[in-house]
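Taking it in order: structure first as structure tokens, then the write-up.
With one protein chain removed, the remaining protein chains of the complex are shown where they sit.
Per-chain residue numbering starts at 1, and chain names A, B and C are given in the order in which the chains are listed.
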Amino acid sequence: MIKGYTLPRTPKGKSSLVPSPPWHYVGNVLAVEYTADHEKVAAFLPEGLTLASNQCAIYFIEWQYTNDLEEVYLDPVCSQYRETIVLLSASYNDTPVSYCPFIWVDQDKALMRGLIQGWPKQMGETWMTRSYDVDSKASPLLGKGGRFGAALSVGGRRLAETKITLLEESNSLPSPAFASAVNVRYFPELIKDKYDKPSVHQLVQLKSRDVRISSIWKGEASMEIFHHPHTELPDLKPTSVIAGYRFSVALTVDDLIHLYNLKQEIFIE
Amino acid sequence: MIKGYTLPRTPKGKSSLVPSPPWHYVGNVLAVEYTADHEKVAAFLPEGLTLASNQCAIYFIEWQYTNDLEEVYLDPVCSQYRETIVLLSASYNDTPVSYCPFIWVDQDKALMRGLIQGWPKQMGETWMTRSYDVDSKASPLLGKGGRFGAALSVGGRRLAETKITLLEESNSLPSPAFASAVNVRYFPELIKDKYDKPSVHQLVQLKSRDVRISSIWKGEASMEIFHHPHTELPDLKPTSVIAGYRFSVALTVDDLIHLYNLKQEIFIE
Amino acid sequence: MIKGYTLPRTPKGKSSLVPSPPWHYVGNVLAVEYTADHEKVAAFLPEGLTLASNQCAIYFIEWQYTNDLEEVYLDPVCSQYRETIVLLSASYNDTPVSYCPFIWVDQDKALMRGLIQGWPKQMGETWMTRSYDVDSKASPLLGKGGRFGAALSVGGRRLAETKITLLEESNSLPSPAFASAVNVRYFPELIKDKYDKPSVHQLVQLKSRDVRISSIWKGEASMEIFHHPHTELPDLKPTSVIAGYRFSVALTVDDLIHLYNLKQEIFIE
Partner (left out) sequence: MIKGYTLPRTPKGKSSLVPSPPWHYVGNVLAVEYTADHEKVAAFLPEGLTLASNQCAIYFIEWQYTNDLEEVYLDPVCSQYRETIVLLSASYNDTPVSYCPFIWVDQDKALMRGLIQGWPKQMGETWMTRSYDVDSKASPLLGKGGRFGAALSVGGRRLAETKITLLEESNSLPSPAFASAVNVRYFPELIKDKYDKPSVHQLVQLKSRDVRISSIWKGEASMEIFHHPHTELPDLKPTSVIAGYRFSVALTVDDLIHLYNLKQEIFIE
């Protein structure tokens, strides 16, 4: 009898890439709110969602993770990862929700936890400026005038970059936000003539608890999205940049809301 | 309307991590046949398989991939990856099959194509000696006396290594072989209280076509599997090493055989 | 006419791997003081240094760097790196100094700045627990009871790891310290029959300015150094562990003290 929440499932159940939830996360975030071409953004939404506005957001995050079995962060190669998330402003049954067309991480455990939640995760390299607790020319101030940068590379090609100058504290998080995003949970079929009938195809909504947010700094930002041969992200490039943000966030994930099953038959190309 | 065989599904369908099959592969292989503890090996088998023998095999492979849409190997960062596969000798309905308890790759596209086929893929670093077409002290002969090494690291820890000395050509591939392995296709559930009811839990058998094998060199081998805190692979360590192999293989995947749906309720820990 | 402080030297002087100093650094540090075998430690010292005590230290650091030409940290892939430093307690002319037998970084720019200062830098992967500014199960407290881990891998093999529990604030840094280390600046010769007559072979002492230290947390620690086929670091393994530390440091480097030229002829093996 083999055990485990994910593959590889083994006799002791100690080999799963990811153990069962709860999964606890804490991260430092740089984010940019921006607008993109209305029609192009709308085209990225799945069945069941309509476009609420052309306001988008991109998040760059340095995460640390643990679970209830052990203090995973004591072996940080198993705990830390960096992520870039793109979010769109959608409506589901007249309720505003966010939707994620693209997301990149740099560790397999994070990729798997993401797929289970419907995040369309791929591997990519995220880099972001850190602020340190001692005064240094090498560290931006975490406060008025502090300047931060972030960048994403995929397959050795730079795909996105931003520079943010903090100006003031803010009472609100960037929007669209990632906490309650609506995702498409999806697992393909490989049996011939059934490629268009995925084994799993569900509209789901993320659920997180014990969310904690640090003070939120807001300011000016610039952002660029570059041409890349293997992604349509450039269709979501900024038409104008609204604001940049820097904050920290903690949250726990151990549940998911099933909205409904999407069409059994999809278009592949 | 969004399109694509895998996430991310997008308006043009050009962003999927993996396009729909056929998937064409070619690889150089170093492999070791060995025996492990009978009882321990048996414990790794899923429902539906029984142990045929305690003979195991480990494969180290440098792959190159393409599909029918483009010559992917012209942008090799998207095409090449390295893999380590562990296989056990099982029976399914009295037919000998192989079963894969562990497999590691170093690219996300390979990981996703694997999950779709039921391979329990994780990320890991595989290294293997190459033979070159010019005479050099830096290159082993691809022939009698040639010595090759291979190693796997996971999370910055060396997990397995082998050294092989080629002795003679062989008419047969190592056994168990990877071509028609039986896998567990699996996608977890995240809704609370349903963690033990996976969304996909199927016994499947791989199907490949257009298989071509180079001449096969066989010889002596040593192999070690090291302690690692996050995998039970050490329970499959060699009790004796049978032989080492070196060959090249090409194959195409565009189908999968569904054997039967596994239990709806699983043990997680 | 080509320009630049390091190779590559080019027409505009904008291609050097490293620009001329000053170099500004800020880092978060986890450190362990420990004792090793007295005789073995003594054998690592170069000509001109004698052993002061068998107390050693190992530092794990997440650095961010900038210079005076630009805010390098806005393109963090060019600015951030992780480092593991081993230090021994030595005397130079009856003055206590530290000496570095081994150091690993993960970026070429850091490697080059190190070689120029005599640090014997190689590439390796350092991982260390972070503390975040929001309360989370995934983040240790930066204070009494907070637990931190760090690890070093070289060539896919784990070489060292530590776990530290913070207990109290401390007025003193770990010893030996890295700020004023004595290094051997060294550049080999490749002309045949002159391999033992290095082009540069100097005893030098580091010089840093504008040093700033955060509050220093001290506590209990465990540490292990593992066997590795290509380094003698295991000869410096702990006989006892004294204490663990966590602090942040900023400093600027733009000078070096030349102590004296070492022997023109060396032993290679």
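What we mean here is this: a contact is a pair of C-beta atoms (placed from the backbone, for glycine too) under 8 Å apart; a residue touches a chain by one contact, two chains touch by 3 or more.
Keep in mind that what you see is a predicted model, and the values were worked out from it rather than measured.
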Touch with the omitted chain, as defined above, among B:147, B:197 or B:258: B:147
Touch criterion as defined above, residue of C:128, C:160, C:184 or C:203 at the omitted chain: C:184
Contact partner of the left-out chain, one of C:144, C:227 or C:258: C:258
Among B:6, B:20, B:84 or B:129, the residue in touch with the chain that has been omitted: B:129
Interface residues of chain B (partner: the chain not displayed): 24-28, 62, 64-66, 68, 71-77, 79-80, 125, 127-130, 132-140, 147-151, 153, 161, 163, 212-214, 248-250, 252
Residues of chain A in contact with the chain not shown: 125, 127, 151, 153, 156-158
Chain not shown, touching residues in chain C: 1-15, 17-21, 40, 43-46, 75, 77-78, 101-102, 107-108, 111, 115-117, 120-123, 155-156, 184-188, 190-192, 195, 199-200, 229-233, 235, 253-258, 266-269
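The working rule: only the chains that are shown with their structure count from here on.
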Most distant chain from chain C by Cα centroid: B
Interface numbering overlap (same over half, different under half) for chain A and chain B: same
CA centroid of chain B to CA centroid of chain C, Å: 39
Centroid spacing, where centroids are CA-atom means, of chain A and chain B in whole angstrom: 29
Chain B residues counted as touching two or more neighbouring chains: 156
